[in-house]
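The complex is shown incomplete by one protein chain, all other protein chains being positioned as in the whole.
Chain naming follows the written order as A, B and C, and within any one chain the residues start at number 1.
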Amino acid sequence: MRTRTYAEAIAEALVQGMAQDPDVFIMGIGVDDHKGIFGTTRPAYEKFGRARVFDVPIAEQALTGVAIGAAAMGKRPVVVHARNDFMFLATDQMINLAAKWRYMYGGASSVPIVVRSIVGKGWGQGATHSQSLQALFGHFPGLHVVMPALPRDAKGLTLAALQARAPVVILEHRALYETRGPVPEAPEPTPLGTASIVREGRDLTVVAVSLMLVEAMRAADLLAPLGISLEIVDCRSIRPLDAETILGSVRKTGRVVVADTSWLAFGLSAEVAAICAESALGHLKSPVRRIGLADCPAPVSVPLERAFYPDRHTIAAECLRSLDRDVSILPEFAPEVSAFQGPY
Amino acid sequence: MRTRTYAEAIAEALVQGMAQDPDVFIMGIGVDDHKGIFGTTRPAYEKFGRARVFDVPIAEQALTGVAIGAAAMGKRPVVVHARNDFMFLATDQMINLAAKWRYMYGGASSVPIVVRSIVGKGWGQGATHSQSLQALFGHFPGLHVVMPALPRDAKGLTLAALQARAPVVILEHRALYETRGPVPEAPEPTPLGTASIVREGRDLTVVAVSLMLVEAMRAADLLAPLGISLEIVDCRSIRPLDAETILGSVRKTGRVVVADTSWLAFGLSAEVAAICAESALGHLKSPVRRIGLADCPAPVSVPLERAFYPDRHTIAAECLRSLDRDVSILPEFAPEVSAFQGPY
Amino acid sequence: MTGKKRPRARRSARAARRVDGSSLRGLSAESSLRLHFELLRARRVEEKLAELYKEQEMRTPTHFSVGQEAVAVGMCAALRSDDVVFSGHRCHAHYLAKGGNLAALVAELYGRESGAARGRGGSVHLSDMSVGMVAASAILAQTIPVAVGSALAFQMDGSSRVAVTFFGDGAVDEGVFHESLNWAAVKRLPVVFVCENNLYATHSPLSVRLPRGTEIYRRAQMYEMSAEELDGNDVYAVYRSARRAVTQCRGGRGPVFLECATYRWLEHVGPLDDSERGYRTAREIESWKRRDPVKRSAKALKARGLASSATFQQFESQIAEEIAKAVAEAKQAPWPDPRDLLKNVY
Partner (left out) sequence: MTGKKRPRARRSARAARRVDGSSLRGLSAESSLRLHFELLRARRVEEKLAELYKEQEMRTPTHFSVGQEAVAVGMCAALRSDDVVFSGHRCHAHYLAKGGNLAALVAELYGRESGAARGRGGSVHLSDMSVGMVAASAILAQTIPVAVGSALAFQMDGSSRVAVTFFGDGAVDEGVFHESLNWAAVKRLPVVFVCENNLYATHSPLSVRLPRGTEIYRRAQMYEMSAEELDGNDVYAVYRSARRAVTQCRGGRGPVFLECATYRWLEHVGPLDDSERGYRTAREIESWKRRDPVKRSAKALKARGLASSATFQQFESQIAEEIAKAVAEAKQAPWPDPRDLLKNVY
């Protein structure tokens, strides 16, 4: 099948979605500039022009409210935040209004906004430009929250978001933008609310999301030569969470490691561990293991950043521990410095 | 020992804290009016006057930033929100600045603000005035988050917050304001980061927080006549979470029910279930059970509100299920309508 | 605060006194009478609801508009039914003036399935999409940018529809107020910002929240939009300004800001008189009650010979009947079914 980068896949989904539905438009800081959000909004801008792809004042709260108001009138606004961290300024509109709208007003109307936002990582982006807000938005009923890991889903979930009735938050990962993979040309939505088993395996289930899904695939490659077979579940839908797919795999392998892009406490790793403790307890051969960010704000300095972020090696090591295998059998890794040098 | 209401306990802590430390002051909407945040700020206002207890413009984001700036200059501001839901407007200042300050600026300074805020419930307060934000603030490193359930801790945790180095979020519960219990006159802080076993038991551990702790006590009273002995852990500290106390009790009883005031997904009940799945798996005789809000925004109409909120009966029933006991042995309850009629 | 409060309060009292009588200038007999009828209706509905509220059967925090109805009525009378309106916590009058279903309002307060929000939203979350009452909200200033967004949709569609957002003087403190005015002005959107300045936010006087000497409407002018201050207790004055504002919006000439001086008669939330609470003086309350929009409107109609006591009597009984019917229906109406608790989340 033809391949595209994650960024190209998003750009294609937007162009196709806008061609299909004249009510779709895109607004956000810099969506129309020469960089076009790392290229993702540029094709839409070139095809549909500034009437449907436009720059806005720097006011995240109003921007979100404006999108809600346009959606209430039948539009399908796509809001873009170059960093999902900026949404802290819009949580009232997102959680106290958009998420509750349909329910709170008795079901008579809904506000199908799509909020695209990017998780940053690397090049010392620091504490306020590298967070990952899936747990925050996943906790409150009313929003769909998705995190594509593969180019295929970057396109499919964006298309699905453009057809959803409820507001959808898409958390993209900057470190995945240049990754390449098969992407169908046809506009095929990835159903919201579904996880996907991206690698079948025997010995242990790794439930991973976004960048950690890619790291998990690499961990599987590291462990395969040791005769260890990982099953990998892409938890691409945060809310609703696809508990059945996750539990099915865990019941099969009897072991689970959860790898998230955010902190452990009250995070995705906690929720996945919790559903296992509720609904797969009898099948667990060893304790659930959680992987996420070190419990501190993101530091900038290279050696600290390296210690702060988990990666394929962290995952491989936790898998070995879960299997009661000696971690030292892992080849010594020279923890690599990422090649990423921006643009951020 | 002498008894006080939850509201009186908070008021007393503020007065004592302000007497001890001249840098403490209180600001928030209506802290100086005739109602004085349900009486909690009134005594401080009467004793220290408007120089140290004052009303502010309605601007939650700036209010929080102002508190941070004053704290950076050596003050100890107490910010009060009549509803914790209003903090959605201040999440950037709280999480992107206050929580990260000490770490992000290299440890040279800190901003010890205290944010008091109230969880609402009942009288149809509805979707935006009855949320409970412990998971939101607990997910991000850098804040202390506490939820007093007993008058004793309402005072003790407020006093501890006024002496902490890090910013502290206190989530009080409106439905507890009139509850009465022993409260020492002396200013005795309740150590941050500690849970407390408020009732020893044999058969099952209930980890509960805030209003649900009180409901859990009542559930224990319901089950005692049936020969069932509950151990109840007051999870009064959300971050840091006192995993040792929780795990100690779970390892002892082998069964756990978690009762939270918020939603299940990515919530306190998930985190507690997760640490059990990580660190007490071998001790669990039955699956972890979670109790929280129904997975929808808070409705207003009485029959819906009643179905939305868990209570002592929900807890008792889950305990029986955990024990493989027949739930029907519970006496039939006429689900009571709360006597609460405001002020909200 | 009282010390700080007085001067400012007096100043605005003067502002309103400047235009004490009501003039029907430029209005047809018919529209004058319609305005009065709507005004009277909003007043009587809320008086009745406040009375019933004391029975403690409406379990939803309620902010009554009694005393401020002229702003809602004058503004909405200038709108088409396909124009849209947004409001905040004090939303009953806006909902009624825009044509919101009365029975659904009463049923919502009683928490019934037939309520405007099917018992899910309560007093502060009124909506009636069929008449363009889109949304009210209990979070201060929250619907201001939403109205701007609706106006953006209208502009993109090249339609002549207009969006209106009602809010109080307290909402002016919030950052999103500034963001929203700026947005609307940059994009020249067809939105009317209607500020009901009743001198207080809960119990806080303006002096605590705005620098002394602040004129809210002059702040709006700094966003390069037309803005005026007017007597919010003169329904005819509000209507005339509203018509001008709506005409400007439909003409694509950008947003308009109206600051309406008015006053709340009852407590901030709930059905009671709060003159004893000490945050405002009996003198101040009295001075504003003398400028009762309903009485002033009636006086003006009589003076112009457009209405007699008989007319008013007929209005009263027609309204009383409608209210009685709505209340009776609401009290009979079925409750929501708890089995539907999880419906309409997504």
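Here, contacts are C-beta pairs under 8 Å (C-beta built on N, C-alpha and C of every residue); 3 or more make two chains touch, one makes a residue touch a chain.
These numbers were taken from a predicted model, which means no experiment stands behind them.
Listed by label, the shown chains that the missing chain touches in the whole complex are A, B, C.
Touch with the chain omitted from the figure is made, among B:G28, B:G122 or B:G142, by B:G142. The omitted chain makes contact with just one of the residues C:R161, C:R219 or C:R280: C:R219. Here one chain is not drawn; of A:A108, A:L226, A:A243 or A:A294, the residue touching it is A:A294.
Chain B meets the missing chain through residues 25, 51, 56-57, 59, 61-75, 77, 92-93, 96-97, 101-109, 141-142, 144, 165-166. Touching the omitted chain from chain A are residues 29-30, 32-35, 50, 55-59, 61-62, 85-86, 89, 123-129, 294-297, 299-304, 306-308, 341-344. Residues 173-179, 182, 185-186, 208-214, 218-219, 222-225 of chain C touch the missing chain (whole complex, contact as defined above).
Here, only the chains that are shown with their structure count from here on.
Central chain (C-alpha centroid nearest the global protein C-alpha centroid): B. The most distant chain from chain B is C, comparing centres defined as mean Cα coordinates. With centres taken as mean Cα positions, chain C sits 37 Å from chain B. Taking the mean of the C-alpha atoms as each chain's centre, chain A and chain C sit 43 Å apart. In chain A, the residues that touch at least two other chains are 61, 92, 96, 103-104, 141-142.
Chain contacts: chain C has residues 115, 117, 119-121, 125, 137, 139, 175, 345 touching two or more partner chains.
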